[in-house]
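To start, I am sharing the structure in question, which I have written as structure tokens.
Apart from one protein chain that is not included, each protein chain of the complex appears where it belongs.
Let's turn to subunit A:
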Amino acid sequence: SAAVDARDADADAADEDAWETVVGLELHAQVAADTKLFSGAARQYGARVNANVAPFDAALPGSLPSVNARAVELATRLGVALGGEIHRASRFERKHYAYPDLPHGYQITQRRDPIVRGGRIDVDVGAGATRRLRIEQIQLEMDTGKSVNKTGGGGGGTTTTTIDLNRAGCALVEIVTRPDLRGGEEAAAAAEAFQKTLRFLGVGDANMEEGSLRVDVNVSVRRRGDGGDDGAALGERCEVKNLNSFRSIASAVRFEVRRHRELIARGENVERETRSFDPANGETAPLRGKEQTLDYRFTPEPDVPPIVLSDEYVAAIARDTPELPDVAIRRLADVRGDHALPLKLATAVATHASTARYYEAALSAAKRSAAPRDVDVDAAAVARFVVGELTGEVKRASVAGRVEPLLGLPARLSPERVGELLAAVAAGETTARMAKGALRAVAAGDERGWRDVVDALFPPVGDGEGGGEGGGDAAVEAMCRDIVCGMPEEVALFKAGKTRLMGKFVGEAMRRTNGRADPKVVSRALTRALSEEV
């Protein structure tokens, strides 16, 4: 495979010169609705064979489809998030072909009037660059069953095909892109970007191994400079079907590019074909040529009425649709924006939609709470607390969501309450250390208010005495001088260079204040006290 990689590298390098690779994708993603697109049967990976089959899924005579509203909602969400136009009336059609795992003899799909048209996704193509991939359309359609072939057994090499209809009729979104990609790696990166998006939005599991995300690539080559995206300027394309890993996507594209260029170099034409890919040898092979093009005899689906969506419906979905991670990161890290988070922190916040939502809610709650005190709240401090302390503590206390840690937290851990706590920290009323301690207690089930929790964990020492918050800076200074006076041996060692002993002085200060002192303030005061000590 090193040789293959080397050859690929050569091809890619040569590609740089005179030839340009043009790739478009067709992705099929199973929609994470509980039931199938047109029947009430469950959608469930790995169920017992033919356990989830309603009469409609088996195409029993007289059975009729009934549109799954949840699938429509999720497809709409995907379209909204990708910036597509949601069609107020989309229509289903029948696409006819005969195959044993297609019980009706047709697939119900939306070719002419899809639910979404247009949209885009920005693909990270390395070195901080992105490629904008335009989306042609997104359509709802039903999945087929699975044919399981078993060869041999009885000797003579006969093949037995059995059919599992568990998958038959599950809702798919088919995403068709424009040919905007320029190589195999880009194609793989684009597929990965779609996978992340589908998962982020909760539209689908998008698991390539389980087949809940399947990718076809359309590949062609053209001489650099032929330019333009209209079909006339594109070379003849081949479609490679059913690629089931990102690696296969990249390899299949590279193989096709080489093949096309070799054909052209020999003076031959690239024929429009549908091809399959063998991951074992990294090669594609023809499935059917242009002359074998299937006549799908598209007809309107008379059993399913048009899906008519009101403006209110689409607006409500748009409201509930989380911002895509790449969009959110750009916004949160924008130095001229409201957040101006460091890129790494913005990325951590935007990993999960729920985390980003939580952070923004906690930040505004903290600002609301701090405003009367005329204190500024630092967005980065809130972000750090949310992705660091909070996420850690909810996991530790086992109240975190299974996939999204900050989804569905109990009311005592609401962004409003955490915002109040962070406002107290910003105002200097509570130290970060006390806040963390209180958070741990509340995460573990303490239902009391912050002040009570904090006071229970860090009992106030008397006003003015030894550095408690009532005493102010003077009290802290006094306490620190007292500590330095009371530990002459340690002070001597410290001055002799054993600076690690500062920890011991700070520890003593924290002990005396029941942990309420701010270690930073204390350590500054101690430094001063030590320098005064002659």
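Observations
The criterion applied here is as follows: a contact is a pair of C-beta atoms (placed from the backbone, for glycine too) under 8 Å apart; a residue touches a chain by one contact, two chains touch by 3 or more; residues count from 1.
The rule is simple: contacts and distances are computed from a predicted model.
Only one chain is not pictured, and the protein name UniProt records for it, out of "Trafficking protein particle complex subunit 6B", "Glutathione S-transferase omega", "Armadillo repeat-containing protein 4" or "glutaminyl-tRNA synthase (glutamine-hydrolyzing)", is "glutaminyl-tRNA synthase (glutamine-hydrolyzing)".
Contact with the chain not shown here comes from a single listed residue; of A:Leu172, A:Val304 or A:Val491, that residue is A:Val304.
When the missing chain is restored to the complex, the residue among A:Lys36, A:Arg77, A:Arg94 or A:Lys367 that touches it is A:Arg94. Subunit A meets the missing chain through residues 55, 58-67, 69, 72-73, 94, 96, 98, 100, 103-106, 295, 297, 299-300, 302-310, 313.
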